[in-house]
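Note that one protein chain is taken out, while the other chains of the complex remain in position.
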Amino acid sequence: MTADSIWEDISKIRKDGPLVHNITNYVVMNTTANALLAIGASPVMAHALEEVEEMAGLASALVLNIGTLSGPWIEAMLSAGNAANRKGIPVIFDPVGAGATTLRTDTAHKILQTVGPAIIRGNGSEIYALARAEGVTKGVDSTMGAEAALSAARELSAGLECTVSVSGDSDVIIRGDKTIKVRNGHPMMARVTGLGCTASALTGAFSAVNPDPLNAAAHAMAVLGIAGQIAAEDAEGPGTLQLNLLDVLYRLTRSQIAEHLRCEEDA
Amino acid sequence: MTADSIWEDISKIRKDGPLVHNITNYVVMNTTANALLAIGASPVMAHALEEVEEMAGLASALVLNIGTLSGPWIEAMLSAGNAANRKGIPVIFDPVGAGATTLRTDTAHKILQTVGPAIIRGNGSEIYALARAEGVTKGVDSTMGAEAALSAARELSAGLECTVSVSGDSDVIIRGDKTIKVRNGHPMMARVTGLGCTASALTGAFSAVNPDPLNAAAHAMAVLGIAGQIAAEDAEGPGTLQLNLLDVLYRLTRSQIAEHLRCEEDA
Partner (left out) sequence: MTADSIWEDISKIRKDGPLVHNITNYVVMNTTANALLAIGASPVMAHALEEVEEMAGLASALVLNIGTLSGPWIEAMLSAGNAANRKGIPVIFDPVGAGATTLRTDTAHKILQTVGPAIIRGNGSEIYALARAEGVTKGVDSTMGAEAALSAARELSAGLECTVSVSGDSDVIIRGDKTIKVRNGHPMMARVTGLGCTASALTGAFSAVNPDPLNAAAHAMAVLGIAGQIAAEDAEGPGTLQLNLLDVLYRLTRSQIAEHLRCEEDA
């Protein structure tokens, strides 16, 4: 991952305006639609079982997010995920709150088993909960730390043959034995709701134009982190940060990326 | 339509604070409620079949928007629409995504046939899809351009005896053989989610105080376009534009309207 490889994707997104189909939570629908528009993609939100298959058929990527779950939405996510698989477009899965309630952990398990997302994007404790649910880790919750989450992410990536993108103080993106670490972002971002969900939505946009899921996922995390840093520079608080973030995504330049990008790659 | 006729409506909205009942999509509920409050109206969102009839009975206009549809919401829209018809308040219909999926096209058809909205407000491809669904146009999708959309809008207006408001590079509002063209707005507005839905919500507010649907629809498009232009003047991107737009709607003056209004009328 370099400023040039990120810039190439952004240029494609701005040129093609890929349609990203989101089945996501109520809290962040507006926020993530605006972030997708600001980067140059075309968001669509549709969740009715009667139309998700058809809508996924029009899209270039599908984002599934379980942040405010209920029965009919679960069915729709599975149906849309299967349609996306058949069409061969990438599925990005955000397991919001996996581990917190049985419904979320069980639904995440069902999506992983039925849909098989190209990219899983979550925070450490969510990824850890998934790894436990899939039986690929034997750890217990009480030992959970950044290291345990990374080890769970590696096992999850190997077990499900997918890319796992873990957000945290540093973001770590893993596929098989390849790892990219992104050291961008700003602490104030944790005080704006839905920036994790925004990371997943942007991962959808980058996946729509970049066939390599590891790089697509890493590009999305780097762009959000860099935009967050620039947005925080003159932010008096999380209100301004959220506003600035959209403006920065809209105007982001190759040289801003080159100046701010902090990442390491292991193969 | 003149700056004075627009100003008269705004003054009434600010004075009366008409209640606008919205059954709309999850993505834009917050945005459209804030736009209605900023212009001086009183928004209410209610979608349960058990209460929409009663709520429509309290309102001065009803806005139906199919942007995030599902079965129970369709039933509620039909019930609220019928209640609005019985009470004699205007129904504004926004066919978000008609033509994209069968569910949306079929639902739009059902609403047009059952409710008979006073005003349909959508973009060119949505209006074109409605005209095809109603059998009032014989064109095929591949020929769809701005001209085909306008011709579809004319046929739809004649066939359903309603006002059709088509947004685009220019906004065109049609009723029978009367046409108003509005040349306001700013390209950056397309990078903020829900401004089409905001146009429909504001059309509800203007319809609540102006019994002429052609003028009410045109006033709403002009006000949103003008406010968007002023909001874009010092916007660094779509985040600032969205924020400024609410401030501008709240403070909009007669002289700002007179200075910016660009429209043509054919009778």
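Residue numbering begins at 1 within each chain, and the chains themselves are lettered A and B in the order written.
Convention: contacts are C-beta pairs under 8 Å (C-beta built on N, C-alpha and C of every residue); 3 or more make two chains touch, one makes a residue touch a chain.
This structure is a prediction, so every number in the text was calculated from the model and none was measured.
Within the complete assembly, B:L245 is the residue of B:V20, B:M189 or B:L245 that touches the hidden chain.
Among B:M45, B:A158 or B:A258, the one in contact with the hidden chain is B:M45.
Within the whole complex, the absent chain has one touching residue among B:N34, B:S165 or B:T193, and that is B:N34. Touching residues on chain A toward the chain that is not drawn are 25-28, 30-31, 67-71, 97, 100-104, 190-194, 235-240, 242-243.
Within chain B, the residues in touch with the undisplayed chain are 26, 29-30, 33-34, 37-38, 43-48, 50-51, 54-55, 58, 72, 242-251.
Quick note on the criterion: only the chains that are shown with their structure count from here on.
With centres taken as mean Cα positions, chain B sits 33 Å from chain A.
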